[in-house]
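What you see is the complex with one protein chain gone and the rest in place.
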Amino acid sequence: MKELTDSQVVEMLRQVSKAVIANVDVLTDADLATGDGDHGIGMRRGFEAALEVLVPGLSVQDAFKKTGMAIMSKTGGAAGAVFGTFFRGGASAFADAQTLDAARFANFLALSAQAVSKRGGVEEGAKTMVDAVMPAARAVGAEASDDLLAVFTAAERGALEGVEASKPMIATTGKARSLGERSIGHPDPGAISVSIILGAMKSYAASL
Amino acid sequence: MKELTDSQVVEMLRQVSKAVIANVDVLTDADLATGDGDHGIGMRRGFEAALEVLVPGLSVQDAFKKTGMAIMSKTGGAAGAVFGTFFRGGASAFADAQTLDAARFANFLALSAQAVSKRGGVEEGAKTMVDAVMPAARAVGAEASDDLLAVFTAAERGALEGVEASKPMIATTGKARSLGERSIGHPDPGAISVSIILGAMKSYAASL
Amino acid sequence: MAKVPKKILNDPRNVVTEMLDGLALANDGRVERLDGKDILIRTDLPDSKVTLLIGGGSGHEPIFHGFVGQNMGDAAACGQVFAAPSPDTIMDAAMAAHRGKGILFLYGNYAGDNMNFDIAAELLEEEEGIDVRTVRVNDDVAAAPPERADDRRGIAGDIYAIKVAGGAAEECDTLDEVERIARKAVGNLRSMGVAVAAGSIPETGKLTFELADDEIEIGMGAHGEAGIAKQKIASADDVADQIMEKILDDMPLGKGDEIALMINNLGATTMMEMLIVNRRVRQILADRGTIVHRTDVGTFLTVQEMAGFSITVMKLDDELKHYLDLPARSVGLSNM
Partner (left out) sequence: MAKVPKKILNDPRNVVTEMLDGLALANDGRVERLDGKDILIRTDLPDSKVTLLIGGGSGHEPIFHGFVGQNMGDAAACGQVFAAPSPDTIMDAAMAAHRGKGILFLYGNYAGDNMNFDIAAELLEEEEGIDVRTVRVNDDVAAAPPERADDRRGIAGDIYAIKVAGGAAEECDTLDEVERIARKAVGNLRSMGVAVAAGSIPETGKLTFELADDEIEIGMGAHGEAGIAKQKIASADDVADQIMEKILDDMPLGKGDEIALMINNLGATTMMEMLIVNRRVRQILADRGTIVHRTDVGTFLTVQEMAGFSITVMKLDDELKHYLDLPARSVGLSNM
């Protein structure tokens, strides 16, 4: 399909939230390996809050914005700031739009990538979720298709490549920073979250 | 033999001290079962201090007295008070005596038993070292012999019977008190110490 | 008693002396060690005052030696880990701290402490002619029923007793008066604890008792003495309810009664747990209309690395409030 209606977007973001919540243990274990072990429960808190605000009747832009605001106000920690920013930062791509289409989504991801990189003060290579968002945004940009399933598939693939790429990195920010060389070999938990979020969008599109 | 010279008494009390010190782990484990686990190290501290004051040239009375004072000042806890009292409390039995003989030793044990019972505010049956000292004193009194080996053997036997007898008792004093029924089955650590002390006297006499 | 507890120490046989050195230094000059003995004493003792001597076994830091200072103990006689101090130590401390107006001995009610302090008291009276009085703290309601209250152990209530008696010894002129006030404080104290995991003695390296992975012991004493019941681990509210029921059975509190409330860390428990317990305790007290004049949540009487906590309630009147609230500064307790 080529576009999602506003109510489909709300439903998609609900599916995204549920996917993150279902993966709490995966994220806990990933954060135990490189950080303090709270990424899973933090994301659960944030996306549970998102589920409460994702109600029928929201515009596309508001659906993303409110998701971001819920996450930012309930998650806490680094993840609250960066994932809140991820959903809010690119929401202007949907300003006045009745639907989500490939072009607007590409624009959303590009804007979001910029916003999180700015908020976190990091570029790619610092072993953060930015390492998943950036390649996802690039993959979507490169996917010259207007089919949403193809676009989401590319986004998830980009994110998963980012997760892989984060493994050999030495963290230079966040709680993993002082692990130094010991962070090598472990993927970044936030990057995994990005791949779960984009993967859930793909699954939703595939289910239509 | 029928008597010990003052220098033999000093040597005997040195052997007693070493026997207690050698049994630190036995006493630790016994006190772990019914109390706080420090009886072994406390007795070691006290008898190490005794070894420092047990030097040639002491009179019989002073040998017992100084042993008691060293224990009282270095052991601490319940044991410091009662074992210090044990050695000091009956020392007057040797007043002006050049030697230790069966009669004086019987008198010593009887006075000591009284003294510790008074100091601790307990009679037999409270699951304390008094339950070993009292039967030891009685056994010595009953042993109508002037042979010191026979007397010490009786003393140890009395103490060991007291250790056995302490097992089914419910402690009514000391750290074991609140164990209540749970103290049943375990011997009293202080009673074990009494049997070690008297047993070492027997071994010393046997070695002569 | 499998795993030896992992601690950062030097020679385990020297823990008490080394710790006392560190403790004296931690008092910023207000307290010193007496001649290398196991005694801490105030450096700012007035020339004339009623003396408050406290003490007991070590290993329960910050009590007792952490509570020496103005409006608290004038000196502390310290024993080895979990062992009462010897009569010598007690006498030396008493002689050094005495300022001509007699001495109150204030300590927890344990056979070992009672005997050693009594021996010292007898000698001080007979040989030195010093007037010595003894008040034993027996706040642990789990240790014996009310009719045998004299058999009860002293646990964290010690701290409030020291604070009140210390204030009284600073301000009151006679040993009689200080004894009376200390006795009133002790009579108004009730405590009970719960243990989640055992502590150990550095020199033996052995845990003093064992609890299964899902077990706690309600009413356990400060050395691992058995409590009222071993039971499956329960919620914070449930444990608080159990402890408070027992305390309030023993000393009913009603509308308008004022208390001081202490939640004491036995060693390794998180402050998070204690604060959650405090919340429940306050609900229970609010239901009765009981007023909490003052709360102390923290680490006051420990049992090495034992996990668990105790709850202490002291019923107050104006006199007790006055002495309890006097300023203090020490490693164990500071009041504004």
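Should a chain be cited, it is by its letter among A, B and C, assigned in written order, with residues numbered from 1 in that chain.
Following the convention adopted for this analysis, a contact is a pair of C-beta atoms (placed from the backbone, for glycine too) under 8 Å apart; a residue touches a chain by one contact, two chains touch by 3 or more.
Note that the coordinates shown come from a computational prediction; the quantities given were computed from them, not determined experimentally.
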Among shown chains, those touching the left-out chain: A, C
Which residue of C:123, C:149 or C:234 touches the chain not shown here: C:234
Option from C:32, C:151 or C:273 whose C-beta touches the chain left out: C:273
Absent-chain contact - pick from A:18, A:119 or A:167: A:119
Chain A, residues in touch with the chain not shown (by the definition above): 28, 32, 35-38, 40-42, 45, 72-82, 119-120, 173-180, 182
Positions on chain C where the hidden chain makes contact: 3, 6-10, 15, 18-23, 25-28, 58-59, 61-62, 66, 194, 196-197, 202, 213-214, 216, 233-237, 239, 263, 265, 267-280, 282, 292-295, 297-299, 302, 304-305, 307, 309, 327-329, 331, 333-336
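Just so it is clear, only the chains that are shown with their structure count from here on.
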Touch-based graph of the chains, sorted into line, ring, star, complete or other: other
Far-end chain from chain B, centres as C-alpha averages: A
Core chain by centroid distance, with centroids computed from Cα atoms only: C
Whole-Å gap between the CA centroids of chain B and chain C: 32
Geometric centre distance via CA averages, chain C-chain A, whole Å: 54
Rounded Å distance, chain A centre to chain B centre (Cα mean): 76
